[in-house]
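For this depiction, one protein chain was excluded, whereas all remaining protein chains were kept in their positions.
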Amino acid sequence: MSHSGMPHSVGGHGHRASLDRAQVTLPRAGWAARLPLVCGGLGAVLLAVTFLVGKGNPTQLFHSYLVNWFYFATLAVGGLFFVLLQHITRAGWSVVVRRLAEDVAATLPVVALLFVPLAFGVHALYPWAGHEAQDPVVMRKLAWLSEGPFLVRAAIYLVVWSLLGLWFWRQSQRQDQMGALALTRRMQAVAAPSMIVFAVTLTLASFDWVMSLAPRWYSTVFGGYIFGGTAMATFALLIVLVLLLQGRGLFDGVVSMEHFHDLGKLMFAFVVFWGYIGFSQFMLQWYANIPEETNWFAERLTPGWKPLTMAFVVGHFVVPFFFLLMRDVKRHRTGLWAASGWLLLMHWLDIYWLVMPGLHHEGPRLHLLDLLAFLALGLLFAGALAFTLRLKALVPINDPRLAESLAFENV
Amino acid sequence: MSAATTTAGSGPLWGVLGEFDSPAALYRAAERVRDAGFERWDTHSPFPVHGLERAMGLKRSRVPIVVLALGLAGAAAGMGLQWWVSTRAYPLVVSGKPFFSWPAFVPIMFECGVLGGAAGAVLGFLGLSRLPQHHHPLFESKRFERVTDDRFFISIEAADPRFDKSGTIQLLERAGAVAVELVEGA
Partner (left out) sequence: MAEAVLHDVDPIDRRPPLILGEPDFHGITEAVARPIEWKPPLGWWIVLGISLSMLALLGVAVAWLFWEGIGVWGNQIPVAWAWDITNFVFWVGIGHAGTLISAVLFLVRQRWRTSINRAAEAMTLFAVACALLFPTIHTGRPWLDYWMMPVPNQMAMWPQFRSPLMWDVFAVSIYGTVSLIFWYVGLIPDLATMRDRAKTPKQAQLYGIFALGWRGSHRQWHHYERAYLLLAGLATPLVLSVHSVVSFDFATSQLPGWHTTIFPPYFVAGAIFSGLAMVITLMSISRVAFKMEHIINLLHFDRMARLILATGSIVGYAYATEFFVAWYSGNLYEFFAFRNRAMGPYAWAYWTMVSCNVVVPQIFWFRKLRVHIPTLFIASIFINIGMWFERFVIIVTSLHRDFMPANWDYFRPTIWDISTLIGSFGLFFTLFTLFVRFLPMVAIAEVKGVLPQAHAIPHETSPSVPYRQEEGARA
């Protein structure tokens, strides 16, 4: 049965009694129409430039590409995680921001396509396809770590993620049109097994794409580690997106400090979770002191890498922990900008720190290609996102829990 | 129109006690009492009524500060203890690890921090609430026994500068009290 598109709620504490459509629709023309084209075009050009510049230095090129591609891939798949989580928990508060996460997840097909260049870089990136292929330990893993299976699996992960991202995006779109409760029920039902699929694919993808850069090293919690950083970055991204949109005069009276507070709390929770997993991983391998494990950390504690490692721990955990602990920060625009922007940067640094020591043993060497790849992939990601944001309203207008979300008040 | 008010306890007048039968009534009445400018007054309920701090004009609780301070102190103490024991008091070489094996000291440091924080929470709460306080004039009131069951109360002390016996009783009655009681005692 259809509902009208105007859910009501009783006023109180300054919340709008009904949803103002204009607040949640991107303008038809103007900056919103130009953005996808500009970003996409510029991004494509920069991508070409990246490859031109990197032609003579394939190892640097592909490492830079991997760092940045993986960064945006985790942001995209993090959007999917957010959507799944909200459906599984039947959350009401988050409905106003869920559409943004759906749109982020809907960029997964673009992200998947952008993996293709990496397929050509397998030999340059992965020692098990290159100079360590004859290592006796690596040879035991050849059934898993060889080019064919690796690429097939990558295709599977990316296709599965894209399908899930698109499916949830589409069901939510249909709900905008039809308002059927059955659609929400279906999304909830599918979300739970999808979460299991998400966990398994993210784990194996992180093993394949990042952990195998050091083919003799292994850590069972590595998937969990990547998950922690991904989730944290997702909340940061959502906060930044809302702040950007509010800067453009949208979402006023829709997303309030109450929602930011919750997003901030969840971001804080995942800063802590990431720190917990990261510390456990480090401490356990440090404690047992087994060379085949400690080598990986030793590489990151050389005189060249140690300063960055220390700064990274302080910047990714210690500072955000105390900063986000304060209630007022999570309810303050500038505080949220600072915290989210900073954490998005820290997440990038995390991936740089995971990938680059395999290439630059002496210490971090920021390269032009790092910057070019970041800009190129970032613009393409932004363009894809700007495109998906335009296709529907910015909130799920007929979601049955929208009214609850609009009136949400925090503890 | 003021009905006959009862008296509880004996001795000098401590204050008046208004009884209400719902949280909403209590909330609205509290706003009135706040707006009338009283300072030495309180509301009482069987469970915390959401938003009542606003209706009463209370300042933010300082419990978080106590928690933070004791939490940090606890963590510092935990790390300090381990550092002192492992580097000064009884240094032992264990599996080749340095004397100050900070990664191995993090778990206990963290636990001590949590203990400090928890102590801060309970001590802060008790201290700021002035508990334990086993004796209070309000306990003389029979009606007041329902405060832990299903009734809501506002108490206004006679020591408040704006207190005026009949005026304050009238205020409470107009604010919706189902009963008003005079409370005597020290």
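Labels for the chains are A and B, by order of writing; each one numbers its residues from 1.
As a convention for this text, a contact is a pair of C-beta atoms (placed from the backbone, for glycine too) under 8 Å apart; a residue touches a chain by one contact, two chains touch by 3 or more.
Everything numeric in this text was worked out from a predicted model, so none of it was measured.
Participant: In the whole complex, not just what's shown, which of B:Thr5, B:Ser45 or B:Thr168 touches the removed chain?
Facilitator: B:Ser45
Participant: Write down which of A:Tyr218, A:Phe323 or A:Trp342 is the residue touching the left-out chain.
Facilitator: The missing chain is touched by A:Tyr218.
Participant: What residues on subunit A make contact with the chain left out of this view?
Facilitator: 1, 3-4, 7-12, 89-90, 92, 137-138, 140-141, 144, 181, 184-185, 188, 192, 196, 199-200, 203, 207, 216, 218-224, 265, 272, 276-277, 280-281, 283-285, 287-288, 290, 292, 400-401, 403-404, 407, 409, 411
Participant: Which subunit B residues touch the hidden chain?
Facilitator: Looking at subunit B, the ones touching the missing chain are residues 22-24, 26-28, 42-53, 55-56, 58, 61, 63-64, 67, 71, 78, 81-82, 85-86, 89-90, 92, 94-95, 97, 101, 104-105, 107-108, 110-112, 114-115, 117-119, 121-122, 124-126, 128-129, 131-136, 138-139, 144-150, 153.
Here is the rule we go by: only the chains that are shown with their structure count from here on.
Participant: For subunit A and subunit B, what's the span in angstrom between their mean Cα positions?
Facilitator: The computed centroid separation for subunit A versus subunit B comes out at 43 Å.
Participant: Subunit B touches which residues of subunit A in the complex?
Facilitator: Subunit A residues touching subunit B: 279, 282-283, 286-287, 289, 325, 327.
Participant: Would you mind writing out the residues of subunit B in touch with subunit A in their complex?
Facilitator: Interface residues on the subunit B side: 64, 68, 95-96, 103-104, 106.
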